[in-house]
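Report on the following structure.
Note that one protein chain of the assembly has been removed; the remaining protein chains are unaltered in position.
We just call them A and B in the order they show up, numbering each chain from 1.
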Amino acid sequence: MPGLAVGADEGGHSRAVRMALVAAVLVAVVLIWEGAKWLGGDPWRLHNTLFGIRIDYEHTPPFHWPIASDIALPHIWVILAAFVLPYQRFGDPAWLVLLEAALYTFREALVGFVLGALLGLGLGIVFVRSRLLERAFMPYVVASQAVPLITIAPIIVIFFGNAWTSVALISAYLTFFPVTVSALRGLRAADPRAFEYFRSTAASERQMLTKLRLPAAVPYLFVAFRISAAAAVVGAIIGELPNGLQQGVGGLILQSSQYYVTGPERLWATVIAAALLGLACVGAVALAERLLTRGRYRTVSA
Amino acid sequence: MNAVVELVGSSKTFGAGRAATVALQGIDLSIGVGEFVSLIGPSGCGKSTLLRLIGDLIPATSGEVRVNGKPAAQARRGREYGIVFQAPVLMDWRTVDRNVELPLEISGVPRAERRARAAAMLKLVELADFGGRYPWQLSGGMQQRVAIARALATDPALLLMDEPFGALDEMTRERLNLELMRIWRSTGTTVVFVTHSIPEAVFLSGRVVVMSARPGRVTRVVDIDLPQPRTAETRNQERYFELVTTVRAALRAGGADAAAAEAEGLGTEPADAERIVAEGLA
Partner (left out) sequence: MSARIRGALPSFLIFVGVLLVWEFGLAALNVQSFVLPRPTVILAALVDQADLLARATLYTGSEVVGGLLVGCGLGVLAAFAAARWRTVREGFLPMGVAASSIPILALAPLTNIWFTAESATSRMAIVAVLTFFPMMVNTVRGLTQVDPAALELMTACAASEGQILRKLRIPNALPYMFTGLKVATTLAVIGAVVGEYFGGPLAALGVYIQSEAYNFRYNHAWAAILIACAMGIGFYVLAILAERVVLPWHASERRAEGAQLGH
């Protein structure tokens, strides 16, 4: 029955084949990208001497699509080259500038993440203990998922004055909601019979929390941490936009988009750096999860 | 004898090479028209696998499986049997009567006929008033009766039942056993019934096929000569208790394996079931 077993991905291809498939998708993206430029991009000319052989090649695409022009869609090799060329004239190479900016944004996101995660976990514990507080505040936690409160970023930035603090706060704000929701679910996730067992041993509330609720919540918390890690990075980048923090990735995105025409590849390189930062943060959480919980929990869904 | 189900030297091996497990080995079994046959045995004896060979849900590794005189695959494509699983497997999004209509829809039966047929089947399982409900509005026992109605909707010559009452409480199970007997008498369908309950097997069956594990094989077939129809009174007969004892002894005779199987694989049942499903679909 080919095609039926879509549910059982464990029976799918080997790891190597799957990696190759992901690579194939990436290659396809590159081919479409450069293919579009070949067909509808700007004309280019290769004029050089390689190993004593003179090369003189000219390519004039048959169509002219604005979206495939060198300004809108630089050649991939130009973007890659932008990482080693100076970011600003006579300055450091771009990869160094971007790495420093990424570390700067990472610190903001990390502070925000830690604050948000602690707050989220704390709220979860409080709500589990008090039905009244949960009933009073939980609707707002849920509603806030639907509210684009990140839109108040410009005001937070002005309110707190200190740009760095405000960015970390925005980041924390985006972090704490997923953690609260998951913590609440996780703290209640233990087997009901286990709760009965603890009650039968006359365990205190605190013992129930540390020995039953928290351990049972760990896999749920990590699901939230993965979501939050990405959100914290987004929050840090968005937070940098309105206050002109030039040291971070967000600031560089804004800056390079303002000077886009003089070097479109710089914006692309910066956006790629932002993507890598997000992947690295989520990857770090996933790695921590694997090291800390390996083999002890079954997987839970978000 | 006119066989509805016929297995000749059927074997099933999961996996290959060193990881291979022989689930069934050299099964010979013939089930005649209108018979009620139970398959019983310890966990891992391959009774569910055997049922799936008959239903062509997984292919046999070797040997022959025939249903209604045709290869099992052909019988399945001809929609010649109905099946009931341990879980009701009802579609949440369909009302009860539309759940019963499902196999008829798949066979392309016109709507009016489908409706009439589903109504008749729900009447048969005494759920005539519940056609418009959704499955979650029904108790577990009622859901399983809907599953039986669905299996019988196409009026199949063969009904396969895989521990259909295994998840129900003892009282519900006994009541449904009685009801199943009534349905079986009124439809005359041939039934192959997998169970791990000795009293259930004895009460329902004309023959009980006793199996043992590692590798799964038939160790003994016990004829149940209790009079028909089987009623609540049947369970009080001397002969009933004797037959329960006989089947228990037969299970114990294959017991060396059974005990080993149990010691080796405590709680292997779900894993087995998962593997069977995965293999069947691959």
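In this section, a contact is a pair of C-beta atoms (placed from the backbone, for glycine too) under 8 Å apart; a residue touches a chain by one contact, two chains touch by 3 or more.
Given the structure is predicted, the values throughout are model-derived calculations rather than measurements.
Undergrad: Looking at A:77, A:140 or A:197, which makes contact with the chain not pictured?
TA: Touching the chain that is not displayed is residue A:140.
Undergrad: Looking at the full complex, which residue from B:103, B:131 or B:254 touches the chain that isn't shown here?
TA: In the full complex, the listed residue that touches the missing chain is B:103.
Undergrad: Return the single residue from A:103, A:155 or A:292 that touches the missing chain.
TA: A:155
Undergrad: Could I get the residues of subunit B that touch the absent chain, sorted low to high?
TA: Per the touch rule, subunit B residues meeting the hidden chain are 52, 55, 57, 76-79, 81-83, 85, 87, 89, 91-94, 102-103, 105-107, 133-134, 136-139, 141-142, 160, 172, 274, 277-278, 280-281.
Undergrad: For subunit A, which positions touch the chain that isn't shown here?
TA: 1, 3-4, 6-9, 12-13, 17-18, 21-22, 24-25, 67, 71-72, 132, 135-140, 143, 145-155, 158-159, 226-227, 229-230, 233-234, 237-238, 241-242, 249-250, 253-254, 256-257, 260, 264, 267-268, 270-271, 274-275, 277-279, 281-283
Keep this in mind: only the chains that are shown with their structure count from here on.
Undergrad: Could you work out how far the Cα centre of subunit A sits from that of subunit B, in whole Å?
TA: Roughly 51 Å, centre to centre.
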